[in-house]
Each structure stands twice: as structure tokens, then as C-alpha cells.
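Every protein chain of the complex appears in place save one, which is left out.
On to subunit A.
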Amino acid sequence: MRTNRLLPLAAAAALLLSACGGGESVDTGGGGGGSGGEGGTLVAAVAAQPDQLDPHQTTAYPSFQVLENVYDTLVVPNAEDLTMEPSLAESWETSEDGLTWTFTLREGVTFHDGSEFDSADVVYSYRRIIDEELQNSYRFATVTGVEAPDPRTVVLTLSQPTPNLLERIGAFKGMAILPENAAEDIDLVTEANGTGPFRLESSDASSTVLTAYEDHWGGAPSVGGVEFRYITEPAAALTALQNGEVQWTDNVPPQQIESLADDDSVELQTTPSVDYWYLSMNYARPPFDNRDVRRAISLAVDREAVAEAAWFGAAQANQTAIPEDSFFHLDYAPFERDVDQARQLLSQAGVQTPLTMGLMVTDEFPETVTAAQVIASQLEEIGVTVEIETLDFATWLDRQGQGDFDAFYLGWLGNLDPAAYYQEQHQTDGPNNYQGYSNPQVDQLLQQGAVETDEDARKQLYDQAAQIIVDDVSYLYLYNPDVVQAWAPGLQGYRIRADKAIDFATVELP
């Protein structure tokens, strides 16, 4: 007990010290560090700690914020329009029948430990995902072979033409290339050895620190390092940005987006994201199996108001899934809010009002809890009483999996290819078709889209499928939220991206 008794004393002394030194400037920990480059350390405030750092195993966004800067993939989404461009693969060719893809790898790429990158690393990484049935193995569903005929060539053989193969292997760092035998050589959960612009220095319960990798194939980063500091409370993150403790954050209080737009102390940018949020009704629970009932509900929802309630204007109402900026966007909005017509549809369907509908939301996404109340008040007007059930995410997922719901409200994040937007959610017995939708015509269109290699023809197929999905209200699409990020004025070389990838390779401090 003796040592314990001394601790409070030390604390008291320190408290006194700090109280006396109140006028001193705050030591932010930034600016000085960084072993590599001459540039200082960029301190970025992120909302949460990475759960783990194995790119093939994690599903958490905070992990990918870090891993984006540490690992590379064969191809990578372009910052501009998210089409796939070369990264570790310099070029690729597709065979006539579309079943063989040959990738030529970049030369002179090294891992952070100095070892050379070659095709064996690609084979190892892909085989690890496939053979150990890891999280992303579904992305290789059509891949039957991964071979390396020589050190600079990787050949993927497929069971059917896969037009979105590049998206499958490059959409995010979950498909990262690790050095051969990485899982045996290092503890991937806490250590990293990638080819990316930064190497992992340390990671603890307060922050994750990266240092510049001078020998990066794309050139050394301009900053000496990046510190990801976890600040969960948005108001605290914003304060830290404003008083210079951090230089970048994506944890901006949504209600302050508007007022920050004309605040000189902060540079705020937004861009529509590839995420979409929707309401889904259970086909196994009458009367929600009735198309007219679903259409009535879709007619009664004012998407603008819902988006406003959820994101304070930082979201675009959308009646389909894919946002405006995407090549695959479909301009289709058949549901103009019409209470009378909605009521009529309900009585036509022979539904007794008031009709009670449970709406499952999760506090994992607090904005949905608020927006659900707006939906409830809108549906009240057509005689549908919404009972909002706010659950924690684990329970929510359980009930979704068991089909124990009237309706739920959730989003799909980080989609790039239309197959990711529609296939698993709307195909009969699709793995994420929790609502139980089944339309042979849609099934056929989605199957054709999955193998159509001509871009324009492919878009047409998905456009047709999307129209039917919207008309049938398999999903009641609501909005695409904006990506919202803020940084210190004068920060250069950073680019906000629709896929929410955080790339600090070219960032320059003010």
C-alpha cells in the first residue's frame, strides 16, 4: 500500500504544477516527431481505435483508415471517379473469353522490411484469403486459380466472366498484398509489413503512429509521419482541430456542418459518399408482402426531410441506391410524396388502418434513431403507426438474421460496383436479402449484369433491375450521406474521397 499512497501525492504535485503553468502553450505532440522525412507529423483525429491491423481479418472502418496508408492492392480506386487504376499491378489483360486475367506487376517495389515484392506475395495473399475462408473470400467467388508463372506476372482464372474483378480485388485495403508468409513471420494483428507510403510505428489505446516510408514506389510522402489519435466525442475532436492539437478530422458534429462552412479556423469539405441508407420491409409479415402497401409507404415518405433530420443537410435524398456522381447512377424518382394516393393504395390493398409497423433501428448509428422519428410522423399521416425499436447492433443483427422484424432502417457502406449495390440484396435467396424479395425478372437481369463485360450494356441491365427494385419497393431507398471532413487551413495535397479512403501520402502540413 505504501507505493499507492505516494501516487496521489505525485498527482497532487502535478496538478499544482499544471495549475501554476496555466499560461503555457499546450504541447500537442505534433510537429516535432517523425524519424523519416523532414516534414513534421500530421495528427489526425479519428473517431475510434482500430480493432486490429490484419487487413484480411478486420471489418472495422477505423482499421482501414490506418491500413489505407500502410498497404497496397493490385489496383486502386481513382480519387476522381472511383474507376480502377494501376497500383501494384502496372497493367493487365483479359483473355478473349474473359476467363483469364493476366496482371503485370510493378518493378522496384519493396516492403517496409526491405524485402522485394513479387508475384509470390500476391499468390500468398490471395490464397490466404481463399484458403482460410477469411472475411473477404466471397470476393473471389468466381476465381478458380491464382498462379504466378514468373516473378512479375500473376494470372487469375475464373469460372465465369467477372466484369467487376478489378473492383473485387482493389476496392479497399481488405484485399491488401502482404509479403509471403507474413502471417507466420509477424503478428499481423499488431504489426504490419506493407508496401504503402507509411510504415506502422506503434499502436496503443490512445493513438496509432505511422512514419514515412522513404523507399515507397510512388515516392516518399511529404510529411514525416501520421498520428491517428482517437477522439470519440465529435465536439472534442472539433475543439482539438480548432486549437491546433490535430490538423485533420473526420469526426465533425453533423449539426455544426453548416456553421463551420464560414468559419475561418477550419477548412471543411463534403462530397457525396457511395453509401446509401434505406428502409426494408419484411415480405414474410403481411401486409408488407403486398406491393401496394409497400408503395403506399414509399409514397408517404419525404426523403428530403428524413435526410435533413439524419444529417442536417449533409446528405442527398435519392430514390435509388447509387449516388449522382457515379457512372452507374440512375436518375429515377417515381415517388413524389402524396398522402392521398398513399391512403388510397392502402385501402385498395384492403388494409385496416391504423396499421402498426415495427421499425428496427440501432444506436450504432444514432442518426437513424432521430430520422426514424421523422419517418414515423410522416407515416402517421397515412394511418400507419410506427413503433420504433432502438436496439444495440448485436441484437439488431440477430433479429435481422432471424427475420424477426416488420421493417428495419440501415445502410450499405463503401459500394463501388453495381453488383455490390444490388446482387446480394435483391436476388432471390441472396445472402443479404433479409426482406425476402423475389422477382425472376430481377434475378435474370442481375445474373446478366454480373457477367456482361461491356460497360454500357452492363449499366443498362442494372438500370432495368434498379427500376423494378424501386417500383416493387424491395428497398425503400432514402439518401446518400456526404463524406464530411475538416482540416487546418493551409493543409495541402489532401483529397476528400467518395469511398472514404483516407490517403495521406501526398498531404503537406500548413
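By our rule, a contact is a pair of C-beta atoms (placed from the backbone, for glycine too) under 8 Å apart; a residue touches a chain by one contact, two chains touch by 3 or more; residues count from 1.
We take it that contacts and distances are computed from a predicted model.
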item	value
Identity of the absent chain, which is to be given by its UniProt protein name, from "YciI family protein", "Peptide/nickel transport system permease protein", "histidine kinase" or "Heme exporter protein C"	"Peptide/nickel transport system permease protein"
Full-complex contact with the absent chain, from A:E85, A:D289, A:E424 or A:E508	A:E424
Residue among A:T239, A:Q448, A:Q467 or A:T506 touching the omitted chain	A:T239
Chain not shown: contacting residue from A:T41, A:Q57 or A:S474	A:Q57
Chain not shown: contacting residue from A:L99, A:V155, A:V189 or A:I468	A:V189
Positions on subunit A where the hidden chain makes contact	1, 4, 7-8, 10-12, 14-15, 17-19, 21-24, 26-29, 49, 51-52, 54, 57, 59, 132-135, 137-138, 189-190, 204-207, 229-233, 235-237, 239-240, 242-243, 245, 364, 392-395, 397-398, 401, 412, 424, 431-432
